[in-house]
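Encoded as structure tokens, the structure appears first; notes follow it.
A single protein chain has been omitted from the complex, and every remaining protein chain is retained in its original position.
Order as written gives the chain letters A and B; numbering starts at 1 within each chain.
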Amino acid sequence: MSATDTPVSLPTPDTAQRSPWGEVLHSLSRSGTFLTGLAIVVFWIVCALFGQHFVPYDPLASDIINALTPPAADHWFGTDQLGRDVFSRVIVGSRDILTVAPLATILATIAGTALGLVIGYFRGIVDDIVSRVLEAFMAIPVVIIALLAIVALGTSKITVIVVIGLSFAPIIARTVRSAVLAERELDYVAAAKLRHEGALHTMFVEILPNVIPPILVETTVRLGYAIFAVATLSFMGFGIQPPSPDWGLSISSNYGMIGGGFWWTVLFDALAIASLVIGVNLVADGVHGAFND
Amino acid sequence: MTDPRQATNALELKDLSVAYRVGRRNRAVLRNVNLTIKAGEAYGLVGESGCGKSTVALSVVRYLPRNGSITGGSIALDGKDVMKLDAEALRRARADSVSMVYQDPGKALNPSLRIGRQLTEIFELAGITGQAAEDKALAMLNRVRISDPASVMQRYPHQLSGGMQQRVAIAMALANDPSMLILDEPTTGLDATVEAEVLDLIAQLRRELSASILFISHNLAVVANMCDRVGVLYAGMLVEEGSTRDVFNDPRHPYTVALLRCLPRGGQRKDQGRLDTIPGFLPGIGANIVGCAFADRCALATERCRAEPPPLYELGDGRLSRCHYHDKAQSLPRATPAEIAAAQPKQAPPVLQVEGLNKTYASHGRPLRAVKDVSVSLRPGETLGLVGESGSGKTTFARLLLGLVPPDDGGSIELEGKKLAPRLASRTEDQVKAVQIVFQNPDSALNRSHSIRHILSRALKRLGGLTGKTLDTRLEELVRSVRLTDRHLVVKPRQLSGGLKQRVAIARAFAGDPRIVVCDEPTSALDVSVQAAILNLLADLQSRQDVSYIFISHDLGVVRYLSDKIAVLYLGRIMEFGPSEAVFSGPHHPYTEALLSAVPKLDRTESARIRLDGEIPSAANPPTGCVFHTRCPRKIGAICETQEPELAEAQPGHTIRCHIPYDELARLQRPKTLEPA
Partner (left out) sequence: MVFLGGQVLPGNVGRAILGPFADQRAVDALNHSLGVDRPLLVQYGSWIWNFLHGDMGTSYVFRAPVAPFVIDALGNSMKLALVAFVLVVPIGILGGVIAALNFNRPLDRIISLGGLSVTVLPEFVTGIILILIFGVWLRWLPIAAAWPKGAGFFTQLYYLTLPSLPLFLVLFGYIARMARSGMIEALDSDYTRTAVLKGLPWRMVIWRHVLRNALLPTITVIATQTGYLIGGLVVIETLFRYQGIGSLIFTAARGKDFPMLEAGILTIGIVYAVATLIADFLYSVLNPRIRLGAEQ
């Protein structure tokens, strides 16, 4: 028997302790902010998926005789200038924005993460150049980038997804880059070098899992801003196009009449957008809190 | 006026209990701590991390973290109950009677205010303003013996070195002439030479001022040198108390006994026997303790210890011990057998031969010579200890060996007679696996996303070239060789304690049967009891596998325990190189002499001390001649300033870079090197 250094002393690892991800889920399940946000978001997702089956009217059917009627028993939220039922339109109005915004966010996350990993890991001149270009890019408001792109490329959902995705990518890249810069100084990266691991292995197997938390937080935050941006573009006429019952679009076509007192044609859409972005951001705040406690 | 009987006590804690709220539960950190510090007394509080030392300090000044609360007992400062003070009275108490200095002075000073401003505001509080306050501030800086105090007044904290920052912090703490000074690890994180200076300063100021001192430290030797009485804290309880001399020479609690045995002492070496260890772990904070808190780790424990919590037994002479068997404490059996199969010294050809290694960085357009002209050689199974202050180039040298940074052109590193490519990428697989490292901080060294199995398997695959069944078999052997078990494989690093994580890191370094393992401060983040176990493990692995170590540590006792050869570095240069015993017992280079003299010793032998003044010069702008001349206590004259001495052979295998001839060094150092064997 070889030398017995502390023969019985090494304790069983504390397996009752939750895994890091278990801890995060546990803390999320106790976060009022997160659960409230989640409830709001789930509500709108359900409306987007199944809303058309339970709304009282066809959201696209116009009924000119009953145009601009105020909220009442048969039209809870009133009707718009074409006599369409505002309630029905609000309920199904989340469909386009809930497709476009998440896709844009996913695009931004994938592009941003890849870019951030590469420039953070290799640093040097590539990082300098790319970082400055990204900085310059971030200086231009998304609305203006979108404006230019859409003038050049024409309006389509794909354009909106690509424009928002690519203009958010630098922001995610910046987050990933700074997380990677901190990670690459840690000794496990040096240890990987001392095993002759390749750059890809080091980036994706060693570093990436450790920067997932900030990426997740940034992604949920970005989702909120993607909704913000899609709604704004639709309002400006560069986003989702008619005849969609999209909220931003509805506001855009009706807000000219608020001076006349037809508040119901815009208020409910505005509140719907507000509830969705706030919901997403409560989720983001919850996720942020869960990872940073 | 307060009751004169009470007024004799600067601080009195009665049944102090403190809890931290974690996850909706109150977890006890301090449990009924009783402690009294008399006026003018210096009281040391020792214990390992997590035992509640700092919580005592923060309770006294009522500055617990947000989730902390005092759940019982009382705190009396100068006879006044601190817990009954209202906000204004508490502020007055802080302004007038109690001060605190803590670790990391760089953070303790406000980064955006000048030093002068941070000092004068204390006097303004007492109604002294304008020039008078400035003068007082200047006087305070003089008092802490800072060089050029007038210019320090005008500077910002980031423009001062760590030692100067701590002097300023001490000046601030003493500015109001407090009756109670709390020092919470005031020298932890400073270089040994700077630590020695700061401790000297505190000792001197103690004689000049009237303050009582509560000195908190994990370092037993520091407390032994600074304090009259000492208390040992374990799991939030005071387990032993008495005069410093008694407690350290005649401990009466098994924990104290065991703690003292963990330290390599009196020049102990790896071939003279293992260090003792303390099995098991400190109870977590808030743990439900039945019986004696130390029972699970104590070889003397009986049924009684597990069932019946021991009181603090009074042993006379002001000694206290919280042990049912305090009279038997010193008969505590060793947790680790002392005998060791000592590695036989071999006359094999060197495994490592480094010739004329240089590394120059560019710093603000100037060359910074981090490593200059370093040559060493090392035989199989030997340990080379690297010592020197921060910035001496120890770590850079290690990174050059590993190939993590390329050296300057010229110079060579040979491994088993074959030249090593400067860059890691151009080394062969065999060379890569032959030189590995154990990093200082296992939290940084182990990927926190990966399981221990993943971490070790990957190393075996890449370094050992193993796959499938053979890998699994080897994995099991490897895990057993660092005394872990299968249970540890399924978890992630953060589920393991610091010591266990370091074992994993060691296992990883040994995955490919290395010839050389660099150990970069592998125990400095660990408590002494854990440190001992890791040092034993390293010694065992070495004697079994004939591996060579490059061992870097700021703790000379630890270096001496493990090393066969020592290289002393200063500003990237080797000042002295030779067999461990020769370097330690001298005659040695004046710098080595100063380093050794800076080490606080547990047995409080009052030897004439060599102190280094001044700051470590910048490697970007090293002094002319001998780079050490600006701080050298034995400088002989102009030659030191103009001509850099050669690294000359003083005795076979022992080289010293100094203008003073060897015999002369021997004569100069003779009286001071009569160390206890």
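Criterion: a residue touches a chain if its C-beta (ideal position, glycine included) is under 8 Å from a C-beta of that chain, and two chains touch if they have at least 3 such contacts.
Everything numeric in this text was worked out from a predicted model, so none of it was measured.
Visitor: For the chain that's been dropped from view, list the shown partners it touches.
Guide: A, B
Visitor: Can you tell me which of A:Ala136, A:Ile158 or A:Ala199 touches the chain that was removed from the display?
Guide: Of the listed residues, the one touching the omitted chain is A:Ala136.
Visitor: Quick one: say which of A:Leu38, A:Val205 or A:Ala270 touches the chain that got left out.
Guide: The one listed residue touching the chain not shown is A:Ala270.
Visitor: Of B:Met140, B:Met172 or B:Ile285, which one is in contact with the hidden chain?
Guide: The one listed residue touching the chain not shown is B:Met172.
Visitor: For chain A, enumerate the residues touching the unshown chain of the complex.
Guide: These residues touch the chain not displayed: 33, 132-133, 135-144, 147-148, 151-152, 224-225, 228, 231-232, 235-237, 248, 251, 255, 258-259, 261, 263, 266-267, 270-271, 273-274, 277-278, 280-282, 285.
Visitor: Name every residue on chain B in touch with the hidden partner chain.
Guide: 61, 63, 66, 87, 91-96, 98-100, 102, 104, 107-113, 121-122, 125, 156, 158-160, 169, 172, 176, 364
Assume only the chains that are shown with their structure count from here on.
Visitor: Go ahead and note the Å separation of the Cα centroids belonging to chain A and chain B.
Guide: Each chain reduced to its C-alpha mean, chain A and chain B end up 48 Å apart.
Visitor: Would you tell me which residues of chain A are touching chain B in their complex?
Guide: Interface residues on the chain A side: 2-6, 8-15, 17, 19-20, 186-188, 190-191, 193-197, 206, 209-210.
Visitor: Using the touch definition up top, name the residues of chain B that touch chain A in the complex.
Guide: Contact set of chain B toward chain A: 274, 277, 279-281, 297, 335-337, 340-341, 402, 404, 424-425, 429, 432, 435-437, 439, 441, 444-450, 458-459, 462-463, 483-485, 487-488, 490-492, 494-496, 500, 508, 533, 536-537, 540, 544.
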